Structures are given as C-alpha cells and as structure tokens.
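For this view, one protein chain was removed and the others were kept in their places.
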Amino acid sequence: MAGLKKNPVVFLVLLVALCIAPFIMSNYFLSILVEILILGIFALSLNILVGYTGLVSLGHAAFFGVGAYTSSLIAIHYTSNVFVTLIAGILLSLMMAGMIGFFCNRVNGFYFLMLTLAFSQMFYALVYRWGSLTQGDNGLSGIPKPTLWVNGLLDSPIAFYFFILIIFLIVFIGLSVILHSPLGQIFVGIRENETRVRVMGYNTTIYKNISFILAGGIGGLAGSLYAFFNGFISPKDIYWTMSGEVLIMVLVGGVGTLIGPVLGAAFIVILETFVSSYTDMWMLIVGMTFILFVIFIPKGIVSIGSLWNERKNVNQGKGNEKELKVRMSGVIQDEK
Amino acid sequence: MLQVDNIHSYYGDSHVLQGVSVNVKKGSLSVLLGRNGMGKTTTIRSIIGFTPPRQGKIRFQGNEIQKLPSYRVAQLGIGLVPQGRGVFPNLTVKENLTIAARNSSRRGWTLDRIYELFPRLKERASSMGGNLSGGEQQMLTIGRALMTNPDLLLLDEPSEGLSPLMVQEVENIISALKQEGLSMLMVEQNISMALHVADWVYVMCKGEVVFDGSPDDLKRNDAVKHKYLGMSS
Amino acid sequence: MVLDIIAIQLVNGLSYGLLLFMITIGLSLIFGIMGVLNLAHGSLYMIGAYLALSITQHIAPNFMYALLLAPIFVAVISFLLEICLLRPTYKLGHLSQVLLTFGVAYILHDVVRLIWGANVKSLTLPPWLSGSVELFGQTFPLYRILIMGFGLLVAAVMWYLQEKTRWGAIIRAGLSNREMVSGLGINIKIVFSVVFAIGGLLAGLGGVAAGPVLGLYLGMEFEVLILALVILVVGGLGSITGTLLAGLIVGVVETFGKVLFPQLSLLIIFGLMALVLVVKPTGMLGKQVH
Amino acid sequence: MRNEEHSIVADHALRVEGIGKRFGGLEILKDITFAVQPGERRAFIGPNGAGKSTLFNMIAGDLAASSGDIYYFNENISRVPNHQRVRKGMVRTFQKSNLLQELTVLDNLLLVLQVKFGLHHVWFRKRTAQQFPELYSRAEQLLDTWGLADRKDTVVKKLSYGEQRQVEIMLGIATEPKVLLLDEPTAGMSNTETQHILKLLQNMPRDLTLLIIEHDMEVVFGLADRISVLYNGNIFLEGDPQMIKTDLRVYEIYFGKEGA
Partner (left out) sequence: QSAGTTTPSNSPGTGDASTPTANGKDPVKVGAILPYSGVYASLGENLTRGMELYFESVNWEAAGRKITLIKEDEENDPQGALRKLRKLMEKDNIDILTGPVSTAVAYALRDEVDSKKLPFLVSHAGGNDLTRTKRSDYIWRSSFSSWQIGNSMGKYAYDHIAKKIYVTAADYAFGKEVAGAFKEAFTAAGGEIVGEVYPPLGSNDYASYLTQIKGKKPEAVYAFFAGADAVRFVKQYEQYGLKGQIPLIGSGWLNAEDIRPEQGNSPEGITSTMFWDYHLDTPENKAFVAAYEKKYNARPSIESVEGYDAARVIVEALKSLNGDTSDKQKLSQAIGKVQFTSPRGPIQFDPETHHVIQKLYLIKTEIQNGKTENKVVEEIGEIKDPGK
C-alpha cells in the first residue's frame, strides 16, 4: 500500500497487467477476475465504514441487494440500458443508506453492528416475502444482459470485463482521493475519537451519515454490477452471511487501507472457488485460514509486505493506516 | 530493597532506556526527576513489568524480577500509582479499592483506613471511577495502591492535578508512610515537594541517569538544575 | 376458551423466552464481561448438544448425565480455545476476535460433520421428562415447564456470581485496563480463561437443555448464534438481568407475533431489536456508553 | 434605553447566569454567575472536586447544565451544541488529554486547523502539503512554536504523558479562538515546559479571552487578571490576584498553610 503510493510504477504495472489479462486468460479465469473486481468494489465500500469511519456494519449486504434488485427489475421491466439501471440502483441505495444511516448512527459500537444487521435482515424479509415483485427465495432470474447505446456492446466477456474494470478504477481512484481529502480525514478522526472530533467543531453525526451514504451508494453499485454479471440475484445475497463475508474480505485484506479490501476480496473468492472444488472440508480450511491470519498476519494481506521490512521503517507511525483500533464494544467506557 | 541495574527498555524498536540504574534503600524514598519524555515513566513500567527491560537486572528484596510478569511482581509486594491514574472508570470507587485489597495483615491498610486518609473518597464511594474529578482520581489511585499493602511503592507523579492543599496532604502522607517503613520510588514534576521528602534524587535525560545524589547535592548543583530541570535560580 | 388460548400462548412465549435466555447467557457473559464477541458461541452450543447425544446413546442412557457431563466437556474445549487462540488476540482488538472466533466456528462445523455426520439428529428425552401435562385445559410438554425453572435457576446463579462476588469487579476492571489489573497483582490472564470456560460451560448447558426442543442439525450453530446476538443486544450488554428480560420479551412477542401477523414472522425478531435500539441505544438494561 | 442595555451586555465575552449542575442526587454546582470581559484572563481555582472541570464542560457544551444560561457575546448559547460553539470561536482543552491516539501529532493538528481554514467541505482533493499549502504552513509554524516539530510524525499514543499534554494545549490554541478554556494546561508538564507555556500564554494577543483552571500558582498569578475561587458549589470569592493572595479563607480551603 505504502509502496503503491510512493511508487506509481507498481500501480502502472498492475494496470497494464489488468488490461492485458483478458487476452491471455481463459474465460473461466476472466469471470473470476470480474467477480473479484465487483466484490472488490463492494469490499471497498464497506471499508469506508469499517476502516475509515470505524463503524462496523453487519448489514452492508442490504445495499448490495437494493442496487441489485433495483437494476435487475428495471432491466427486466423497462430498459437494460446500463446507465439507467446503474444510476437507478445507486440512487435507491443512496436513499436507503440515508434512511438506515439516520437510525444506525444514533447508536454506537456493537449496537451499531446489530442495528445494521437488523435493518438488513428486515430488508431481506421484505425481498423474501414480496414474491410478486422479487420472485421471493427463488431469486430473480432471467435478468437481461446490460446494454450500452448500441445493443450487444457488452455481450462479450472481454467487453464486459473492461466495463467492470473501468468502473472499478473510477471507484478506486475516486475513493483514494475522497478518503485522503479533508473530508476523509474527518472520517478517520471519528474512528479514533468521536467525542474529540466533535469538540474540534465537527458535527460528527453528519459526517457519519455522509460516510454511511457513500458506502451504501457504492455498495449498491457493486450489487447492480453483480446482478448483471450473473444474470441472477436472490435473497441469499442480502442475507447476513453476505454481510459477514464482505466484512471478512475487509478484515483479511487489511482494514483501513485502500487496496486491502480488494486483495481480501480476491483472496476469499479464490479460496472459496478452489478449495471447495478439492474437498468438502472447505469450511475447515477456510476457518483455519482465518485463524492463521489473525495470529500471524493480523493487519491483513496488505501488511505482508511490511511484515517483511518491519525492521526497516522503525516506529515511523504512518499511524492512520497501520495501527488501528476499531470501536466495537459498547461496554468499554472511555475514561473521562 | 530495589536495585535497578543498567536496564535497557524498548517500545517496539525504539530504544528508550539506555542503561538506567536506580536504587531504593529500605524505608527510604528515591525520587526521579527530569523533563517530559525522558524515560521516567518507562523506568517505572520496567520495574513493575509492563515494559520488561531487554537487558539489565532488577532486584527486589534479593529476587531478580526483570523477567516476571507484572502480576507476580506486584504479588511480591510492589504497589503502583501509575501516571495518568489508570482508574477503572466502569467500577465504583469502592470497587476500585476493594479489588486491589490484599495482605491487610501485613501493613494494615484497609478500606476504612483509606477512607480516613481521603474522606473525599468515602463521600464518593458509590460514584463510578470515571466520573471523579482529576484530583479525586489521583487520590483513588494512591489509595488503591496502598490497598495492596506493598513493601515498595512506585509513585508516578502523585501530585499531578492536586490542589496545593492536597499536595501538602500527599507530602504528609508520604512522610508518614516512610515512617512506617515503606520504601518508595517517586517520579515528580513538583520539584520542591519532591525535594522535601526525598532521601535520594536521580535526574534523567534521554533515557539515562545524568545526576544522582542527595537533595542537598542537587540544590547546590545549579548546572544540573538549570540544564535538566529548567530551574532558573 | 379464547382466554385459555391466550394464556397457553403466554406460557409458550415465556418458556421459549427462557430457552432463548439459556442459549444466550454464555454469550452474554463473555461479551458483556470480557468484551469478546464470541462468534463460536453457537458452535459451542452445538457441540454441547451433540455431545449430549453421544453420551445418552453410548455412555449412559441418562439425560441427566448428559446435562452434567457435556457442558463440562465444552468448558474444557473453550478453556483450551481461550489459552491457545484467543489470548494472543486481546491486544489486537475486537475485529480480530470476530474473525478468529468465526474461523473457529467454521472449523467446528466441519468437525461436527466429521464426527456426527450430516443427518438431522435429535436428542431424545427420557420418558419421565418427555410427558405432557394439562395446562389451562390444553396439553403442554412437561419439559418446557422444567426448562422455565432451570432457566430461572441459571439466571439466579449468574446474577449472584457477577454482582455479589469480587470476580465481577475484577473482570470489569480487566476490560477497561488489563495492564493495571495485573499491576495490582491479579493474574488477569487466568481470570479471563476461567471466565471464557464458564461461558463455554453455559453454551454447552444451553445446547443440552435446548437440544431436545430445537433439534440437532448442521448449520444450527449459526441460527442459534444470530438468535443469541439479538437477545444479547435487546437486553443490553453487560447485564444478566437484561438478557433474561430480553429473552422473555422476545419469546412472548415472537409467540404472539407469529399468531397475529404470521406473514411477518420472518422479521418480528429483528423488527423488535431495531425498535428497542432506536428507542434505547444501549438495549433495555445496557449501561450507558460515554 | 434598549441601546444602553445592549451596550452593557455586549461588553461580555462570556456571561454565565445561575448555572447549576446535579448528578443524580449530588448537587455539584449550585448557582454560578459570573461574566468575563473580552480580552480578560480569568483563572478558576478551588479544591479538587469543586466542580471546575464540570463548569468548563457546561460552558463548552459537552455537558448540559441542569439550570441557568450561558451567553456568548450576548448570544444565549445554552442550547447550542458543542461543535457549533467551537465554530463560533469558543474552544476548550481537556484536563486529561483527549486526543486521537492512533494518529500522528500532525494529523491531529491538521484536523483542528481544517475547520479554521474552512476546508471540511473539501472532499475531492487529497489533503497534501502541495494541495493545501496554507494549511500545512500554519501547522508547521505551530509545531515549531511548541517545539514539537521533530515529533510531528509520531503517533500520539507513543508520546510521553507530558508531551501529550503539550499537544492537547497546542490543539486548543491552534485555531486562534476568541474564547479559550484551558483545563489545567500545565499539569504533568515539567518545569521547563510549564515556563514555556506560561510565556506563550502571556504573549497571546490581548483580545483573546482566556479562562484557565490551574493548581500551579505560578501560572495562575503569572497570567490572571481576575481569579474566581470555586468552593462548595458556588463562587466563593472573585477578585484580582492581589486580593485572592491575601485572603485568609482561601488559604484555609485551598492553598494550605504554606500556600502560594
């Protein structure tokens, strides 16, 4: 991560690699790459909350779902134009994030986690029950492929890949600017010590809502893309397990870093794809991996590099990205 | 009683104590002085075992304790008044005191005696530790340390945040404790108070002891006072 | 007649509520006191239930032995878990523990499948427990009545331990400042291990007690976990009484909700939780957070 | 008539009228009334637990008063939330440092300065020295003044106690407030640093209104124009330093026999 910032070369090399990937990869691996990029966007969005603002949400799948269902329903019933569907998906998830955020940001720590969970489970129940619109637990299938102005432009896997790649880059670069802007630094401040940031003159509630809405909107975008990618969406994708999975992506990749969640998404997708093909004990293996991560690489995949040269950059705390305390517990009281 | 012998302590990779040696004789009070960030607290933390030294030895009543976990060190009879108070905010004043209670037969410190010493604490007995005023918290930590009935007391800036009247009170308490035979190592910024009660003085700078002598030695040594303690006269 | 049904539904609700309390109490203890969100709680519960199954089937065909032995096994397992895995993570913060205990849950899922297989199982009660009694002119399972008494007993014991012994205070102190607690001469590590083991014991107890009602099957642990988390939050962290109250309220509300608004069954419990948190941000009896 | 009244009241930077505070059954502050002129330096002293910090908490809006009103340049701010009071130019520091522990000294400072420079709405520009030269040069300047320049990239939690206290005070002064509330600024600081801060405060522009709680008499008498003594939930005495210094009752309740 630090390398990425200091070293635009690394960034360029990665970019070039991503651009030539579709031409040397089989369709299968390309589809995995697409999935990684989409879930990467999703993990990036959650990380705004978890990693930057310090709000651990276990209900992020709700926004994924709003985006996915909105775009899919519009694509099925009205138009499959990708801009219309995406924008509608994003708008609706922004609205829902505004609403849910309003309530959730009134509570702290573990209560926040559970309240986000509650709202997303209620949304799940809504989708599940509203069968006439959503096909209930059977899932919404037969979602048409997205179209650009000209029909068929996104039909080939390669075109679709580049479409996703461009959106991914926009989100990634956009977030890297926003999160390091003065606004983004307020998020970080709230993560560290909300009361103090308030006393610095910031209305922290507003900023928490901003970050919640931002995260929700991008989460919705990821959902829309995912629905297009698979042509299918089901309540399973809004269930708390999905929220948990994306949270794990963030944790495994590296909380509060930019590239971390993307690496986490890649890691989890690859792990799940391959391990479960070789053994049905994949839960055991995945579980062990989590444990090994916590014990040996607690700061996530991004820190693997720095574990390497930990010796070198001695206690020059680039603190906001390395050391991280996420406020979770409601019972631990700060001293006065 | 306590011999700290040439210890080196680190936070991660930063080398904070670079060979510190400090002694406390039985029934006496040694004082550590120095500007902010010089390693006084780290010395205290090294003794109690929070930041164990990587090199050097610490002996307490003949036992080597530099490798022991802090609860063992405390059980051997070392009490601590930490800097920044370390009051348990989610416990009541009474609970703060009682969870520390140990060996009351040894030195006779009980809840009642602490309340006698600091009547203010008795008034606030059922308040949460975190709600106390700064000075009240300071009293609470001193009381809490005494509740463990230690043989050696480590005091890290006990007078911080206390009103002048309370500082005198603490000074009296410290003298009284010395009378009872308690040994103490104290860090202080209130130099005049420290020099009143000290038997021996150490001055630290950048992780090393740069002066050691009796209070009178220090009073006479203008260079040290000026250079390391910022005292004008 | 209608009143009879209402009365019996109320008993249904209360007994379900105490069952929920039994499921949650271990989690409540560990999270409320140690600040560790133990996502393997459901798994420990599950192991308790499966162990009880094995004990009744192979060792001694007596449910009471299972009720005694299985929780102890589970306590040992959690004790080891704490020492080997959890200990190094305290300094890392809550999220690490979330990931770690989730990993443990995954592992235990497969372990249970390896040992007991994927088939649905059920814990059979001895005849003297499986009978029914007449209540308000209706048939009511005896076991559910006993569960109510047992749940209240556990609540009383827990309350005593936490409020009336020095233990509670030590652990709460450890939660805010471990270093300082050990500086007072208390081996906080052991204290935490023991508390975690007690949490495991309670999880196992919950498993044995609730197993005959809720059944044994793969994936039960996650359902139980979510349920327990909800109860925990509704009651408020760090309050045994809160957990008890939450169990009862959720039990009753859900029972009547299912009858009155069957279409909404799926969201009653989460709706209730959201409502409680919006009105009272720290749960019903949770301590105020600064 | 109305004009006259207005001009009298407008003279006050801060006016506290009948503020009281109870915590449950405990009545900490009873009926505090005082006014501070613009540019005045007012010290608050009083025994531990007298309610000094509580008073500051209420003035700053971190704690709601049980009764009474607070006027800030003639505006009743009793209902204004704390963050808005900061925007209006009233800033406080904490007795126990309350910093963003995992962030560097510089980041702590920048976060405070952002408000001052009105940059909190900027969200599509990275916060770097190139993008925001003024912000950064002001920060560097402050760090130099405070002798913390070499510590700027250190994470706050790695600072010693006294150093953290220095950062705390620096953050308070950084935004050049109109009214500054300092809660025991020199507690935990060494002699050298105390002198340094005293000088800094003495040299602050005279139009800054300063309210300070201190137990270090050197600082109190070196700085204050007026002193209020809090005792038993009331302002026990208010007057100029000379008067306080010579009042025997203050010795009894606060200074002790040796005293200042």
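So that you can tell them apart, the chains are marked A, B, C and D in the order they are listed, and the count of residues begins at 1 in each.
FYI, a residue touches a chain if its C-beta (ideal position, glycine included) is under 8 Å from a C-beta of that chain, and two chains touch if they have at least 3 such contacts.
All figures in this text were calculated on a predicted structure; none of them were measured in a lab.
Although it is not drawn, the missing chain touches A, C when the whole complex is taken into account.
Among C:Asn12, C:Thr56, C:Ser78 or C:Thr282, only C:Asn12 touches the chain that is left out of the view. In the complete complex, the residue from C:Pro141, C:Gly235 or C:Gly286 that touches the missing chain is C:Pro141.
Which of A:Phe102, A:Phe172 or A:Phe232 touches the hidden chain is settled by the complete complex: it is A:Phe232. Contact residues of chain A toward the unshown chain are 26-28, 31-32, 35, 131, 135-139, 141-142, 226, 230-232, 234, 236-237, 272-273, 276-283.
Across the interface with the omitted chain, chain C contributes residues 5, 8-9, 12-13, 15-16, 19, 109-110, 113, 117-122, 124, 130, 132, 138-141, 143-144, 213-220, 223, 227, 254-256, 258-259, 262, 265-266.
FYI, only the chains that are shown with their structure count from here on.
Comparing mean CA positions across the assembly, the chain most remote from chain C is D. One finds 29 Å separating the Cα centroids of chain B and chain D. Centre to centre, using the average C-alpha position, chain A and chain C are separated by 31 Å. Residues of chain A in contact with two or more other chains: 195, 315, 324-325, 331-336. The set of chain B residues that touch two or more partner chains comprises 11, 14, 85, 89-90, 130-132. Across the interface of their complex, chain C is touched by residues 48-50, 69-71, 74-75, 80, 82, 86, 88-91, 95-96, 98-100, 102, 130, 144, 148 of chain B. The part of chain C that touches chain B in the complex is made up of residues 166, 169-170, 172-173, 175-177, 179-188, 287, 290. Across the complex, chain A meets chain C through its residues 50, 56, 103, 106-111, 114-115, 117-119, 121-122, 124-126, 128-129, 195, 240-241, 244, 247-248, 251-252, 255, 281, 283-284, 286-291, 293-295, 298, 324-326, 328-336.
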